[in-house]
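Here is the structure we will look at, set down as structure tokens.
Every protein chain of the complex appears in place save one, which is left out.
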Amino acid sequence: MEQPYESLRCDVAAIRERSPLVHNITNFVVMNNTANALLAVGASPVMAHAEEEVEDMVRLAGALVVNVGTLSPEWVRGMERAMHAAQEAGVPIVYDPVGAGATPYRNAVNDRLLRGARPAIIRGNGSEILAVAAGFGLGAAAQTKGVDSTARSDAAVAAASALSEHLQSVVVISGPTDYIVNGSEIRENGHGTPMMARVTGMGCTATAVCGAFAAVNGDPAAAALHAMTLMGLCGEQAAMRAEGPGSFQAAFLDALYRFEV
Amino acid sequence: MEQPYESLRCDVAAIRERSPLVHNITNFVVMNNTANALLAVGASPVMAHAEEEVEDMVRLAGALVVNVGTLSPEWVRGMERAMHAAQEAGVPIVYDPVGAGATPYRNAVNDRLLRGARPAIIRGNGSEILAVAAGFGLGAAAQTKGVDSTARSDAAVAAASALSEHLQSVVVISGPTDYIVNGSEIRENGHGTPMMARVTGMGCTATAVCGAFAAVNGDPAAAALHAMTLMGLCGEQAAMRAEGPGSFQAAFLDALYRFEV
Partner (left out) sequence: MEQPYESLRCDVAAIRERSPLVHNITNFVVMNNTANALLAVGASPVMAHAEEEVEDMVRLAGALVVNVGTLSPEWVRGMERAMHAAQEAGVPIVYDPVGAGATPYRNAVNDRLLRGARPAIIRGNGSEILAVAAGFGLGAAAQTKGVDSTARSDAAVAAASALSEHLQSVVVISGPTDYIVNGSEIRENGHGTPMMARVTGMGCTATAVCGAFAAVNGDPAAAALHAMTLMGLCGEQAAMRAEGPGSFQAAFLDALYRFEV
């Protein structure tokens, strides 16, 4: 791999050496995937969601990953407490607003959690980022329906930029091209494969992997770019070996594990 | 593939073209499997269980899949609300009474949910269908213990037929031969492989795939027959490539994805 990947390789080496604890409060569908992806990269995943222990757990962690895919009030209380404690302890938070815009409850939870603590990184697809931005009165989610995908993508990047400035978070939009948005600064990752959209939880896995990088790299924009690039590169390798989404999943974990630094 | 599969292929093409949203309230064990199977077929899975949002979510969906494998009161409340809202909105419901008959609580939940809303399709194994029918005073579950499997299978089909007429639902009994029972009309699927019983959640996956077909085919009996046939055909293909239940799972998802229409 050429020069541009040197800083990525450097971070992967750091993850493997330090094996940072990544505390995940995530959804039921992807817990196994994200734990395995974190282990394959070299990090140490822990899943714990109860109000009774999240504050103690997150203080041991190098990063906190919060993913609202399968919400309920008890879990939201655990997420809120964990995010507060992480912020106080200086533990970087990575936030995944799964399904933002789908239901009023989901929007209310995103608003509440994001007003309570500042994530280092927020990662979602275009429509999720538009919905989160709209919750802060930013962007113009409602008007974007029905427009062509280029305009939609432009609108999402604009909303991400406004959201990034408002929250002082790096905002990642996943898609065929990933946009890593830090205020007005926009970086892109073009690596990846359409097969990644045919496996559940690849977006959630990207969020978790952002957590592993954020645990070893103090620059959230660099951490996010490295995470998305690693996902894309390993996705490309796995796609070459896979005959469908089932074999792709195993090959993807193998590629993460075998990534040469 | 020959002529009889033309209507199956037609439905699969429709699922891939329309990518219907299938709203799942299902058990913790199989969420990942069923989401991946739905994606591999071409549908869009969403998992959401909280009372606070299930009504909003199900109104966006082409089908609702309810599976009581890992029950608790909060989840039952979410299921009940979702089923009511689905019925009002004309969204077809597919119901999986996992473990029916095992505990009084499980039976009480099945009775409550099935009296509250009418599923388009109910899918279970023979003993589950017998237990559900017994809850409505149909069939004779208690007497079937200890009889040989042919008699048991006959009793299950008879109970399914009575249940189907009582609830006006299509009832599917899974097994070496699947029976798709619509009142007095009984269709069979003989495709499949014993390996499917050695992987957790293949029955739950069949239920979820019924949801994908019900979202594009207004005839629940045809939708259920197509779903069970597709499961069986893909199971047969996967078994030829697998060396055990681990490799079977990946090969099965690959087969669903590669199924030619």
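Per-chain numbering from 1; labels A and B assigned in written order.
In this section, a residue touches a chain if its C-beta (ideal position, glycine included) is under 8 Å from a C-beta of that chain, and two chains touch if they have at least 3 such contacts.
The shown structure was predicted, so the numbers you read here are calculated from the model rather than taken from an experiment.
J.: Where the complex has a chain not shown, which of A:Val46, A:Ala239 or A:Val261 is the residue touching it?
T.: A:Val46
J.: Sort through B:Ser7, B:Gln87, B:Thr177 or B:Ser247 and give me the one touching the missing partner chain.
T.: Reading the full complex, the residue touching the unseen chain is B:Ser247.
J.: Please pick, from A:Ala108, A:Ala158 or A:Ala250, the residue that touches the omitted chain in the full complex.
T.: A:Ala250
J.: Which one touches the absent chain: B:Pro104, B:Gly137 or B:Gly190?
T.: B:Pro104
J.: Name, in rising order, the residues on chain B that touch the hidden chain in the full complex.
T.: Looking at chain B, the ones touching the missing chain are residues 27-30, 32-33, 69-73, 99, 102-106, 198-201, 242-247, 249-250.
J.: List the chain A residues touching the unshown chain?
T.: 28, 31-32, 35-36, 39-40, 45-50, 52-53, 56-57, 60, 74, 249-258
The criterion applied here is as follows: only the chains that are shown with their structure count from here on.
J.: Distance between chain A and chain B based on Cα centroids, please, to the nearest Å.
T.: Result: the chain centres lie 33 Å from each other.
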